[in-house]
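Every protein chain of the complex appears in place save one, which is left out.
Each chain gets a letter, A, B and C, in the order it is written, and its residues are counted from 1.
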Amino acid sequence: MSNPTATLLISCPDQRGLVAKIANFIYANGGNIIHADQHTDFSAGLFLTRIEWQLNGFNLPKDLIAPAFNAISQPLGAKWQLHFSDTIPRIAIWVSRQDHCLYDLIWRHRAKEFAAEIPLIISNHPHLKVVADQFGIDFHHIPITKENKPEQETKQIELLRQYKIDLVVLAKYMQIVSADFITQFPQIINIHHSFLPAFVGANPYHRAFERGVKIIGATSHYITTDLDAGPIIEQDVVRVSHRDEVEDLVRKGKDLERVVLARAVRLHLRNRVLVYGNRTVVFE
Amino acid sequence: MSNPTATLLISCPDQRGLVAKIANFIYANGGNIIHADQHTDFSAGLFLTRIEWQLNGFNLPKDLIAPAFNAISQPLGAKWQLHFSDTIPRIAIWVSRQDHCLYDLIWRHRAKEFAAEIPLIISNHPHLKVVADQFGIDFHHIPITKENKPEQETKQIELLRQYKIDLVVLAKYMQIVSADFITQFPQIINIHHSFLPAFVGANPYHRAFERGVKIIGATSHYITTDLDAGPIIEQDVVRVSHRDEVEDLVRKGKDLERVVLARAVRLHLRNRVLVYGNRTVVFE
Amino acid sequence: MSNPTATLLISCPDQRGLVAKIANFIYANGGNIIHADQHTDFSAGLFLTRIEWQLNGFNLPKDLIAPAFNAISQPLGAKWQLHFSDTIPRIAIWVSRQDHCLYDLIWRHRAKEFAAEIPLIISNHPHLKVVADQFGIDFHHIPITKENKPEQETKQIELLRQYKIDLVVLAKYMQIVSADFITQFPQIINIHHSFLPAFVGANPYHRAFERGVKIIGATSHYITTDLDAGPIIEQDVVRVSHRDEVEDLVRKGKDLERVVLARAVRLHLRNRVLVYGNRTVVFE
Partner (left out) sequence: MSNPTATLLISCPDQRGLVAKIANFIYANGGNIIHADQHTDFSAGLFLTRIEWQLNGFNLPKDLIAPAFNAISQPLGAKWQLHFSDTIPRIAIWVSRQDHCLYDLIWRHRAKEFAAEIPLIISNHPHLKVVADQFGIDFHHIPITKENKPEQETKQIELLRQYKIDLVVLAKYMQIVSADFITQFPQIINIHHSFLPAFVGANPYHRAFERGVKIIGATSHYITTDLDAGPIIEQDVVRVSHRDEVEDLVRKGKDLERVVLARAVRLHLRNRVLVYGNRTVVFE
């Protein structure tokens, strides 16, 4: 990261001159754009863009970029986020008993696929503490019952604050997160083990087997209060046949889950995902 | 087809000696097996097999094979179908206004991908008569309204009888076929323009767009009285992105529909599909 | 095409302010940008961009856009092409004996997937004249031998001029086009029936079968004087198994060839492909 960058993710009512105005703002301050992509959703009348430029040689100090850009964006009615590549996000991974996504995320982190830190693992079961220990990551066991859910979610929120977490990754966390929790901490990516919107809810592999599908899938999406209905970031599929029992679907599905979740997390961390309505623009 | 074959598709309660008994029946009569595949569904306790042998050199005349095999299969409690490769099935293609699957099926027929005849096209619209004329296939325009459906279905059934049709292929026929019709003529393959069971029913591409999926699919299945819920023969998918409008999904979907329907029809015609319950075994 | 657009495809040594300068040129003249995408090839030090804007409301008349943009681009050392969506390109399809890509391209043309005209088919065999007749397209039979190749290529060039052809699509044309021809008419898209660079040259399906591959592919590329080595526009693959004979690879390959060639032609016609060196940027 010898040459850090700034990234703007902007959504704005479509109008003439948007590209010019944004590009001029960066050029006028001496920035070198290394990525610019835009999308127009004609039915929504929305212009959506991602623009990334190098901070070396940029005349505005980092803390003045947001206020300066605000002056441009306000008359346009734009919503935007500003990210710096040298501000490293902090991730909490939440798991239950299955370890495949956890191992995979940790391995990718160590392989430098994620520009992030992973200081915290939370689980409703104690089983995966050994994995956390193996890689020196703090592990908190927070069991959930119908009765204790509100107080346990309070503990979870406290932990996220204490560890300064920016993103929660539900890596096969088999509990529903409450609407209240999501309101307090909305940055949550989930992996669902089906090709959504097929097989929303529990036991998707069993239901895929019973339906006799010839392809199964996995879906990574942002969590909203509507179960398995949040904005989709990434999906992928694999062929199955009549020879595949439910346990084969589960096994094949694990490979999908790992790679689909990892791609979604990586896209998010590189500020490539712009949510609007219940959809995402993925600037790849 | 210089060397015609016979094919048995058998489903049978699982028990010892099934492979031996069936193989012995063919060997004892001098048959040379060129394809044998089996599947055991342990949860259903079912043995399912496909076995194909050359008729040249087979000692039993064609009309005695079924009764002879019956003597073996009855004690086993087996259900079976017998097909001869030199009995050419006759297909009726049903369409509405879209021509892509129709052109594709006709082209594949002429390219010898289907061992079948296509003497009949039925449509609820007159538009595709020009295509039928182009390739010299009889075209019957049978418009459907809420009121006339029963009598029109009677006409359809009569046409199927008159043309000695073995298989109806719904190649984007945008009408629901009644339960009564299906009872009278159950051999119907449909193409549905979604990755079932996602987006059952009308306007799957619009709904896929609204849900913001990253992959769309197509599904070919046998028709049952349960809408879009019959046994799946084949599915395939293609990636889409935020840049794809509904019309792009439709365009990309057409390529899927063509190839998925064609594969399903070809599998069926080669007697590779064995239906049991609401599932298929595809002996590829 | 009620609202025609102009599209610039630009490649340029990377430097600060490129996006701003280009966007300002369009904004200053009242243009509404509907697509802008860029790519920086850091190793080549190249900035590559595609920018499309609506002509309605644009202050510069069409014939002044190029000279006006030249004034901006020359100091930048940029190479560029300018295309107007209401200038409809004219395609010649070249075939030999196989009809699948030909039928497919014609069907897509009629389905409005290609904003182009197809006034001419050229073949070294007479067989596909019936298809040309079926759809009312002029067909010229130009047989090629070792001896007559130079004079026949002269005839081909004359036909391309006479029909005002902008793009030649080799839709399974099984002859090598000479370097001399390519120099005179460089806009040629080919479909090669393998996953290049595997199986360059003749009989790729036979060689794929002998090698025992588990996946086969097809590749669409621009023709250069280096056989099967031109810039790749699109590739796709399909699984095969030990059960697939060479004729099955050919059959499965045809489906790939159709769709891969069609995607490449469509990308080219929409001015989405920018060639630099032996590579393409595909602005999708």
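We take it that a contact is a pair of C-beta atoms (placed from the backbone, for glycine too) under 8 Å apart; a residue touches a chain by one contact, two chains touch by 3 or more.
Keep in mind the model is a prediction, meaning the values are calculated, not measured.
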| item | value |
| --- | --- |
| Omitted chain's touching partners, listed by label | A, B, C |
| Touching residue (missing chain; options B:His35, B:Lys62, B:Lys149 or B:His242) | B:His35 |
| Selected residue (touches chain absent from view) among C:Lys112, C:Lys146 or C:His242 | C:His242 |
| Interface with the unshown chain - residue positions in subunit C | 39, 41-43, 195-199, 210-215, 217, 231-237, 241-243, 245, 278-282 |
| For subunit A, residues in touch with the removed chain | 99-100, 103, 107, 111, 113, 134, 241, 243, 251, 254-255, 259, 284 |
| Where the unshown chain meets subunit B, residue by residue | 16-21, 23-24, 26-28, 30-38, 40, 239 |
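Criterion: only the chains that are shown with their structure count from here on.
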| item | value |
| --- | --- |
| Chain located farthest away, centre of subunit B as origin (C-alpha) | A |
| Distance from subunit C to subunit A - Cα centre to Cα centre, in angstrom | 37 |
| Cα-centroid distance, subunit A relative to subunit B, in whole angstrom | 42 |
| Per-residue overlap in subunit A, given as positions that touch at least 2 other chains | none |
